[in-house]
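This report refers to the structure that appears directly beneath it.
Here the complex is missing one protein chain, while the rest keep their positions.
As written, the chains take the letters A, B and C, and residue 1 is the first residue of each chain.
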Amino acid sequence: MQHDKHSHAGSDKKSCPGREKYLAGKRVMPKALAAGVDITSIVDNMDAYNGGRLRAACHLMKEKYSAADVTVGLSIAGALTPAGLGPSTIIPLINHGFVDWLSTTGANMYHDLHFAFDMSLHRGSHAVNDADLRSKGVTRIYDILFDFEDVLMETDKRLRKIMLRPEFQKEMGTREFYHHLGKAINEIEQEKKLGEVSILAAAYRNGIPVFTSSPGDSTIGMNIAGLELLAEAKGLGNKFKLKINPSLDVNDSTAIILNAKDFENGKTGVILIGGGSPKNFMLQTAPQIQEVLMIPGAGQDYDINITDARPDTGGLSGAPPSEAASWGKIDPSKIDQAVTAYVDVTVAFPLLVAYTLQNTSPKKFKRLYDRGDELRRKLVESYLKHNREIGDLESLMKKLP
Amino acid sequence: MQHDKHSHAGSDKKSCPGREKYLAGKRVMPKALAAGVDITSIVDNMDAYNGGRLRAACHLMKEKYSAADVTVGLSIAGALTPAGLGPSTIIPLINHGFVDWLSTTGANMYHDLHFAFDMSLHRGSHAVNDADLRSKGVTRIYDILFDFEDVLMETDKRLRKIMLRPEFQKEMGTREFYHHLGKAINEIEQEKKLGEVSILAAAYRNGIPVFTSSPGDSTIGMNIAGLELLAEAKGLGNKFKLKINPSLDVNDSTAIILNAKDFENGKTGVILIGGGSPKNFMLQTAPQIQEVLMIPGAGQDYDINITDARPDTGGLSGAPPSEAASWGKIDPSKIDQAVTAYVDVTVAFPLLVAYTLQNTSPKKFKRLYDRGDELRRKLVESYLKHNREIGDLESLMKKLP
Amino acid sequence: MQHDKHSHAGSDKKSCPGREKYLAGKRVMPKALAAGVDITSIVDNMDAYNGGRLRAACHLMKEKYSAADVTVGLSIAGALTPAGLGPSTIIPLINHGFVDWLSTTGANMYHDLHFAFDMSLHRGSHAVNDADLRSKGVTRIYDILFDFEDVLMETDKRLRKIMLRPEFQKEMGTREFYHHLGKAINEIEQEKKLGEVSILAAAYRNGIPVFTSSPGDSTIGMNIAGLELLAEAKGLGNKFKLKINPSLDVNDSTAIILNAKDFENGKTGVILIGGGSPKNFMLQTAPQIQEVLMIPGAGQDYDINITDARPDTGGLSGAPPSEAASWGKIDPSKIDQAVTAYVDVTVAFPLLVAYTLQNTSPKKFKRLYDRGDELRRKLVESYLKHNREIGDLESLMKKLP
Partner (left out) sequence: MQHDKHSHAGSDKKSCPGREKYLAGKRVMPKALAAGVDITSIVDNMDAYNGGRLRAACHLMKEKYSAADVTVGLSIAGALTPAGLGPSTIIPLINHGFVDWLSTTGANMYHDLHFAFDMSLHRGSHAVNDADLRSKGVTRIYDILFDFEDVLMETDKRLRKIMLRPEFQKEMGTREFYHHLGKAINEIEQEKKLGEVSILAAAYRNGIPVFTSSPGDSTIGMNIAGLELLAEAKGLGNKFKLKINPSLDVNDSTAIILNAKDFENGKTGVILIGGGSPKNFMLQTAPQIQEVLMIPGAGQDYDINITDARPDTGGLSGAPPSEAASWGKIDPSKIDQAVTAYVDVTVAFPLLVAYTLQNTSPKKFKRLYDRGDELRRKLVESYLKHNREIGDLESLMKKLP
């Protein structure tokens, strides 16, 4: 009877208050683009579909992430640094105070080193003969080409030397590892006078903790493993003592969220560029609080995800904020402050950052790296206070030989 | 022996001239985004992946499509007009002289009418209950919401009245149909004083031929069919004489390409937004020349495609320019002047147009609609001159009763 | 307070009846695959994500589409026939009685001809040099290769001769056009003794109406246009009288749905392979009934869509059944009988058909082509009975010169 109802549209509409609500959104009537259009206008003009989502993400940056009491985590997956997104996009966002902690693949930090080392990667084409490339010693990431020897082998060589410095000789998380590496890279970057090209150096300067959840996966981890193999072969295990302990990172990242929400009564937001392990690691902080440590909590307040992975394949890379809410990763009462834009990252991320630079003031650096001990102490304190299973576990632990 | 060879990298490189060629592209070292960054800089700064492709597309617009002798076709698929891309993006590109002919789904032109009729579509959400929407008379296109009665039913009603005007009472292609419709819409648009909101009106004013390859598919075609049904039922076939003949469109679109290349010694380029039937229709002009009419020809000179369809599924929507070259649709010697960017259209298309507005001068309108008869005459002339099968076909045709 | 609540899980659960409902679905505990596994078992074993959707689609085929009173439409977009899905998949589904009407791109029917003409397409590679291909006269569809002259040029030549037969010399829809073409192709297929390789021939034999919503788009339409150009050039318009009128197709396809639901009290289901214009054309039948002809109606009862297009881009190709419900295309009360599986069509479609063949009995052919006049008469009758605008339109029509 669809039709008949509509034939009396006039009277119907009066009895249909829900209708007005559906139609209460801004009218779709964008301004015409003109030669003088700027980035803010072009984004504000995007009314619908993924363009609309990008706009919503930009508005979240402007209205929510910009607040002093919001602690912002950035996760990056996919080969962003080889494409130059470090110098162009991520470092400006860091310098603007909008990255309080960073979760990244190891590969992104490995390729970040080439920039600090002044090694050149080049625009090329993806339609080349890879067997020929290999025979000529050229390596490819989609349409970026670079020399195998001069870039990869040489980066590895320098990295190994850095990791043989004394400050690296201990067990640590990637958080501390990247701090030491960032310090070394920062010196090289300043020597080379290339400007700010390395994310690791920028993070070091601004006290930003950087985490990699898969420390053995990437050429950095491969080179740590290579040195460990040498130490083992030569009986130098008492000299080379660098070991990455992932548990330190799990707790130290969790401590950031707990501190922001419970100790400083602030809010937390995430900017998830791509999916993968960096996204999972960043989002697991809330379940670590609630599910493992059993400290009451409510998940991230704000969530921006730019990705090409769709939810229907079941993977976390494409899982939307609403699904995360069912896990307690995102506060379920704030799903409308969560946005997923299915737009290519190399286009959308620079726009998001440019919009932010144009529409917000720089935020004061939280320098959470410097506060690592304090944050961890607060985490332990909360854990001991809330966890009801501690007695059992402690008694089991004590029985261990 | 990969490794050993590389161990003598110094000597190797001398004997490896191909290596330099691979590494000759611009170094990946983008500038830092800053608050003052403009659209041209942000795009020029995109070094790689789909961002790099978008940049390449923008540069093609600036360096090739901008030339006076380049005839540019624009194809649009996907629900772009409901999202406001008419007023924001397509009309400014038309007004800048960069659209000489247009291939579009009927749906895009149907929804274009709402804008001219001053009917409002609204920003909404895709996460709504559609059964509830339907019961309240609200219709949805992803995250756009509008009233079923006030928008759809009312647009249809007005459209039917327009199509009952005398100028529509004949057999025609969509090219002519949209011209008459555009004239009517242009008047309404000017009356409403809404500014330039309708693509059809803008095309009419500037003499741009518009084609829909699937004339019965969309509410426009549905309403033509509805009127035909009425005429049939009431024996008014001698009054209502509007019939769309798709063959006219096939030849008239082909004549545009032939004229540009063979009679004016110019070049042709296409801007393919999405895939589907509009893309196929635009690209089939070259095979129509070479394969069906048997007139020698070499395919489109320039090709920009922004799409989310990938080539591996076999469909034309995701087929890259190189595949099109094997059909003669694209000139095989110019594959490097063809770019596919897999970026969401609602983000990439406004950027492409803004970049063009900022970096090119307005082009003179070619007003190809006005020259329809001339172009068709030239097509017939070339066909008669080159086609070796004409004798056979003519004799078969003459034998028909 | 998430956590505290859960700490009293026992009591909570009693007061939480909704929980049981959420967890009432079949347990995820599939059987182990074994060497003897058959297609039905492998599909029934798919518990989740897109595999789960494919299973749901197969079950809809078995439980709903199999009923005698369900009229089934199949739409195909994307280059399926070049990949051999005609002989392997579509013809078996036709022969099983599960296709009552067909909506297809013209390209699919054009490439269907090669099979009947015994012209060979070959498995190849997509990683080839297309300029080299073109120079050697080889044409490519992704990884399928074939000869330009022997396949394309020769198919066109034969097609033109067929279309010069007397039965083609009139105005018609593609429905009638494909009937005549199918008759001719059926004869050729039987002569060649290749078995059943052509969809058009199979449709002809079984009285299945076939529609192409974009008749000028594809090589078939290009050749009709070529002949029309010749007739025009030579003044033979009184001999060559073939004209495709898309309005006939709009009404004749709509008449199928109206007849099934209103006159035979049956149900309708669609199988949408890919998106594009064929999907839109098939789904617009319900709005044509409700919105244009103003006959009360409730949309399709069942909907299966296998596609790689996602909803977030706004296009119809990826629009889900729930969005279609807000348009009245799908009955909003039956959204749970609609399934979208985002799985590659060349894998999912053969599985869907094999599952159907294994789990259902052949259905009796409805031979809707043969009943074309009757269906159209019923449509006119319903239209005249329900449409409240007829008086106005008739009077406008009568005033036409």
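Definition applied: a contact is a pair of C-beta atoms (placed from the backbone, for glycine too) under 8 Å apart; a residue touches a chain by one contact, two chains touch by 3 or more.
What you see is a predicted model; the values in this text were computed from it and never measured.
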Shown chains that the omitted chain touches within the full complex: A, B, C
Touch with the omitted chain, as defined above, among A:207, A:266 or A:287: A:287
Hidden-chain contact residue, picked from the options C:71, C:89, C:104 or C:300: C:89
Touching residues on chain A - with respect to the absent chain: 77-80, 82-83, 105, 107, 126, 130-131, 133-135, 138-142, 144, 152-153, 156-157, 160-161, 164, 166, 169, 171, 213-219, 221-234, 236, 239-240, 243-251, 254, 274-277, 280-281, 284, 287-288, 291-293, 308-317, 319, 322-323, 325-328, 332-333, 335, 344-346, 379-380, 383-384, 389-390, 393-394, 396-398, 400-401
Footprint left on chain C by the chain that the document does not show: 2, 5-6, 9, 12-13, 16, 18-19, 22-35, 37-39, 42, 45-52, 54, 82-85, 87-89, 91-92, 115, 120-124, 127-128, 132-134, 136-138, 141-150, 153, 195-197, 322, 341-344, 346-348, 350-351, 353-354, 357-358
Missing-partner contacts on chain B, residue numbers: 1-4, 7, 48-50, 53, 290, 294-298, 310, 312-314, 328, 342, 386, 388
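The working rule: only the chains that are shown with their structure count from here on.
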Chain of greatest Cα-centre distance to chain C: A
Distance between chain centroids, defined by C-alpha means - chain A, chain B (Å): 38
Distance from the mean Cα position of chain C to that of chain B, given in whole angstrom: 25
Chain centre separation (chain A, chain C; CA means) in Å: 43
Two or more partner chains touched - positions in chain C: 310, 312-314, 328
